[in-house]
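Excluded from the complex is one protein chain; the other protein chains are retained at their positions.
Read from first to last, the chains carry the letters A and B; within each, the first residue is number 1.
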Amino acid sequence: MNEFLLAAAGFVLVTVALGLIRILRGPGDADRILAAQLLGTGGVAAMLLLGVATGLPGVTDLALLLALLAAFAAVAFVAGSGRGAAGGATPGVAEGGTGGEEPE
Amino acid sequence: MSLTLDLFTVAAVSLGAVFFLAGTLGLLRFPDTLSRLHALTKADNLGLGLVVLGLLPQVASPLGWIGLIAVWLLALLSGATAGQLLAGAVRPPEWARLTAPGPGKDTADD
Partner (left out) sequence: MSLPLSRMARGVGFFGFWLLLAGPGVLDVAAGTPSGGPVAWAAELVLGLLASLAATWASLRLLPPAPGRVRFTTLARLAARFLWQSILAGVDVALRAFDPRLPLNPGYLAYPLRIRADTDRALFGAYTSLMPGTLPVGSDTNGALVYHCLDLEKPIAAGLAGDEALWRRVRMGGLGDE
């Protein structure tokens, strides 16, 4: 079983690492931060798998920390990009307001 | 019994890995940033959820279960929040115009 869990951890890591191609391609900074987010979630999954496979309890704490850091990275990126959160209206941008109902 | 649980683990973790692969593929293949964000948040959270589900039978202590589920819930919460924040930050400047009259939409311009 442990061999399987280790292999699965390796697979997930390689998969999310492939996502890093997006960092090379871009085009925008936002696309690059997406790849970092993917690495965050995938890293958490890989660590949980490793933790159970190796029986080291501390690894779960590391996974928790990584999940936290990935969230901070996203918030820092958004704060740095100078745009507000989705919750707030942005006057001056939204001139074409709609009361739209979407067709079924 | 142990074999059944092991098979469950193998199935759930493998399925979870497939969703991570889907997240990567979506990130690489989808045409625009916001679509890629869809792939990321939805596929990854499901992948992580399945991995956690698959690991539960391999952990003996209830404290370990709670820890695993806590990690998943935290990742879920931060993924949903970060996804929403990133979407707000990366929307194209003309996003409001993009919601304006389209085929079959009943809209009111002022």
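Definition applied: a residue touches a chain if its C-beta (ideal position, glycine included) is under 8 Å from a C-beta of that chain, and two chains touch if they have at least 3 such contacts.
Owing to the predicted nature of the structure, the values given are computational and were not obtained by experimental measurement.
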| item | value |
| --- | --- |
| Interface residues of subunit B (partner: the chain not displayed) | 18-19, 22-23, 25-26, 29-32, 34-35, 37-39, 41-43, 45-47, 61, 63, 66-67, 70, 76-77, 79-81, 83-84, 87-88, 91, 95-96, 98-99, 102 |
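Definition applied: only the chains that are shown with their structure count from here on.
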| item | value |
| --- | --- |
| Rounded Å distance between subunit A and subunit B, as computed from the means of their C-alpha atoms | 9 |
| Subunit A residues within the subunit B interface of the complex | 1, 4-5, 8, 11-12, 15-16, 18-19, 21-22, 28, 30-31, 33-35, 37-38, 41-42, 44-45, 48-49, 52, 57, 60, 63-64, 67-68, 70-71, 74-75, 77-78, 81, 83-86, 93-103 |
| Of subunit B, residues touching subunit A in the complex | 6, 9-10, 13-14, 16-17, 20-21, 23-24, 27-28, 33, 36-37, 40, 44-45, 47-48, 51-52, 55, 58-59, 64, 67-68, 70-71, 74-75, 78-79, 81-82, 84-90, 93, 95-97, 99-101, 104-110 |
